[in-house]
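The other protein chains are all here in position, but one chain of the complex has been omitted.
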Amino acid sequence: MLYFQNDYHAGCHAEILRRLDRFSQRDFPGYGQDELCGKAADTIRRLCGREDLAVHFLVGGTQTNLTVIAAALRPYQAVTAAQSGHIHVHETGAVEATGHKVLALPSRDGKVTAAQVEQLMESHQSQEDPAHEVQPKMVYISYPTELGTLYTRQELEALHRVCRQYGLYLFLDGARLGYGLTAKDCDVNLQDLARMCDVFYIGGTKVGAMFGEAVVIANPELAGDFRYMIKRQGGMLAKGWLLGLQFEALLEDGLYFRIAQKANDQADRIRKTLEDGAVPMLVPGSTNQIFPILSDSALKALSQKVLYTDMGPADETHRAIRLCTSWSTGDEAVEELCRLLEAAKK
Amino acid sequence: MLYFQNDYHAGCHAEILRRLDRFSQRDFPGYGQDELCGKAADTIRRLCGREDLAVHFLVGGTQTNLTVIAAALRPYQAVTAAQSGHIHVHETGAVEATGHKVLALPSRDGKVTAAQVEQLMESHQSQEDPAHEVQPKMVYISYPTELGTLYTRQELEALHRVCRQYGLYLFLDGARLGYGLTAKDCDVNLQDLARMCDVFYIGGTKVGAMFGEAVVIANPELAGDFRYMIKRQGGMLAKGWLLGLQFEALLEDGLYFRIAQKANDQADRIRKTLEDGAVPMLVPGSTNQIFPILSDSALKALSQKVLYTDMGPADETHRAIRLCTSWSTGDEAVEELCRLLEAAKK
Amino acid sequence: MLYFQNDYHAGCHAEILRRLDRFSQRDFPGYGQDELCGKAADTIRRLCGREDLAVHFLVGGTQTNLTVIAAALRPYQAVTAAQSGHIHVHETGAVEATGHKVLALPSRDGKVTAAQVEQLMESHQSQEDPAHEVQPKMVYISYPTELGTLYTRQELEALHRVCRQYGLYLFLDGARLGYGLTAKDCDVNLQDLARMCDVFYIGGTKVGAMFGEAVVIANPELAGDFRYMIKRQGGMLAKGWLLGLQFEALLEDGLYFRIAQKANDQADRIRKTLEDGAVPMLVPGSTNQIFPILSDSALKALSQKVLYTDMGPADETHRAIRLCTSWSTGDEAVEELCRLLEAAKK
Partner (left out) sequence: MLYFQNDYHAGCHAEILRRLDRFSQRDFPGYGQDELCGKAADTIRRLCGREDLAVHFLVGGTQTNLTVIAAALRPYQAVTAAQSGHIHVHETGAVEATGHKVLALPSRDGKVTAAQVEQLMESHQSQEDPAHEVQPKMVYISYPTELGTLYTRQELEALHRVCRQYGLYLFLDGARLGYGLTAKDCDVNLQDLARMCDVFYIGGTKVGAMFGEAVVIANPELAGDFRYMIKRQGGMLAKGWLLGLQFEALLEDGLYFRIAQKANDQADRIRKTLEDGAVPMLVPGSTNQIFPILSDSALKALSQKVLYTDMGPADETHRAIRLCTSWSTGDEAVEELCRLLEAAKK
């Protein structure tokens, strides 16, 4: 079978294994207070162009989302997200488990707009007695979104402004950040994110690491006592240096971006094949996720040879699917997939 | 000013005050384990036609909703409700505060349909790995709904069936139950509710009591240790007999239903006036809530003399409002309101 | 039977009923935003000698405790209390239900000492990596304590100082505050409490009201958005004016203190009888709670005529009990109890 169902089916980049071999017999202080985490945090600060960022390493995305959100909000405050947002639909109520409502906003392309946020706040604040509703305090966005789309710089600036205006925190889920920042139409970089977001994370699990997400806290209000929160939520890794090691391997010299770029290039080849075959797309895209709409009969054939994610019916005889490339996707797999897609469209 | 903005602006029915006077110098065991609560619970069992119901008295609606839901669900389970459901929009995240997601369903008239519930369950259960989503386990409905509409017996039977089929609990919020059960097009009664719902409550706060909601638990799975839950959530009233006293006063000889019926009749007079004036309605209705759509200029005049609830813009020059009668609404107030509405429409 | 088992077995003071009669047919805005609550809050500010206090009215003690604590603490922070503290032993985990640990301190007399708080903080802060423990942030004390004892002014000042020193909030549970402030050896007043505590409450349920606790927030850090918290925790009473009415009735002209004083005087008579009979006490006291140690045979006789609370075995043939007077205790009941105690000791 060809693996295109997600971007976390393979282990990790060889460079990480090499370093694991090198360091695995050494002794380290526990819980992320070691030199490898220190170096990786410094590297991230350098890439973000700011010395004052707090950096923490966690194991997985849901853990990161719930810890950041629970750390930022007062009990009666809520986070808003697109209705397709990962925290709203795919985390088994992990945010609600910390006592906070997710306010879902309608969205076709997976993005939240500044206008939506403004309307939400105006609606809340104009209540005669707002205390009967949760108080929106954080905007959660994903970059790329769960539909593979990217916010433009202009859109991010607008979100940043509206958040400032209403005293909201802007939190960017970067589980697939590498694929976003290396997309050909991306017009922001890490330094922009560190300026515009209050907190965001650089995803490792889906971009070359065995596991790991690097949380970058830019707003000092959110930085205090964050390690207490990690521990309280069960997210503190005893051998935290494993996380520092991986992020240093990925970020030290740009490996993270090179492998993400490659995955995007492969996705472009697949998109090209689909376009050439006039296959419609659920949403357009430029990152490692592709959302073609195919006929049930084409899918019946494809599913014999390819693992993909079903996105539901598009009409009575077609379904949208998701195809994912990843840092580990080989060229032969892409070629074989393209051949199968060419055959499928006929 | 004329008070039509809600149904809890007045104190309580005179019969309750009379009984308070009578019992206020007597001594009672605490926490609802007294004879007044016992008698009121017996009365409710009699009205519901079942000896095996567990009955508990709580002070308010949000407290009741969160306690029932938190008692019924396992941590990863969710309650589904109409997007206009009180628990979703007007309880400041009280359900999420207990760790549970509210799954909102689109609805124009405030109702949830059996087909929506079926689709939700099919969608969840057909996931390749459902553990990434909350597990729906309870359906929350209001009777009447927050938009004053009523489920027909047929609709309730369908919800009851679909809940049985998928192992869901059916929970009916009866904060305004009296107004629902005495509406002229109501085709269910307490005995039906006790058969079709796993748990529901008879609202006192909005129907003649100073405060109080009587929870009726029909499904024995939900009845165990419920007093622990009430105490844990801060809802156990030291002088619980105050609740038993009020419900016995209201239910013993049908006072509850008589005063609700009167409020519905008064609402009908107001609806008639609006219909005569060809004023459009946001939703039709037969209970104590009325949702006319009026021009901004008409509202400007009306708001000088009447307290009502704004429901938002209907178009660029009109807004929907809510007018509420209640057990305490006097005939003169209704007449005066009708006069003002007649004037307004012109 | 003689009711001495608690101080909430009777309804409410007649003055409250009088006012209920007067106001029960009037219309009020909901949720505590009415003139009666406004007046009662003003009275409390006047009694406390400070214009800048935030005052909120809640229905019961457990609700008040959990709402105040959850509002004040960040998720990883804890409240410390005597091991006999109400929040630790008699609230069914209501504080833990909001996600916070109660750190219990050993205590024989129900009090927390400044030295204990200092030791707790030094122990926490001297950890190599304190993030593995909850962070103490609030000190919870009761006045009088659950054992009827009173902090001296000196003890309160010491607690106040140590809290300031370590950045802790001092929270005083005043469920029985009236009995404390009118005890003959009390050397503090409301103005002292408003200066020394960050937040405290004036208990109504046990001192003449039907129900109600008046929360006084002196530290502005804790005041923001408190109504959101009340609503989120299910504690917002629709007819909030019922609470304002009661506190105004009790506090306006000192009724609260007069009826509490009377209960203390009656307790003193009972204590005198016990002392005359050389009955040992579990703890000494000057408020409405009395803790004699009686033989099993004496208790066998007493329990036929008196309701009291068992406090457990003192030795193999004796048990400690609690006798409570209250604002509603009549002189005849006290005389009868004294006669029975005199007989019992023989």
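For clarity, chains are labelled A, B and C in written order, and residue numbers in each chain start from 1.
We take it that a residue touches a chain if its C-beta (ideal position, glycine included) is under 8 Å from a C-beta of that chain, and two chains touch if they have at least 3 such contacts.
Note that the structure is predicted; figures quoted are calculated from it, not measured.
Touch with the chain that is not drawn comes from one residue among B:10, B:70, B:87 or B:114, which is B:70. Of the options A:140, A:201, A:228 or A:308, the residue whose C-beta touches the omitted chain is A:228. Within the set C:18, C:46, C:90 or C:339, the residue that contacts the chain not displayed is C:90.
Checked against the full complex, the candidates A:59, A:274 or A:293 give a single residue touching the omitted chain, namely A:59.
As for the chain not pictured, it touches chain A at residues 3, 6, 8-12, 14, 17, 20-21, 23-30, 59-63, 65-67, 91-94, 97-98, 205-206, 210-211, 228, 231-239, 242, 328.
Contact between chain B and the unshown chain involves residues 31, 33, 70-71, 74-76, 98-99, 129-132, 134-135, 225, 227-232, 236. Listed here are the chain C residues that touch the chain not shown: 75-76, 78, 89-93, 96-102, 104, 131-134.
One rule holds in what follows: only the chains that are shown with their structure count from here on.
When chain centres are defined as mean Cα coordinates, A lies farthest from chain B. Averaging Cα coordinates per chain places chain B and chain C 34 Å apart. Chain C has its Cα centroid 50 Å from the Cα centroid of chain A.
Of all residues in chain B, those touching 2 or more other chains are 91-93, 97-98, listed in ascending order.
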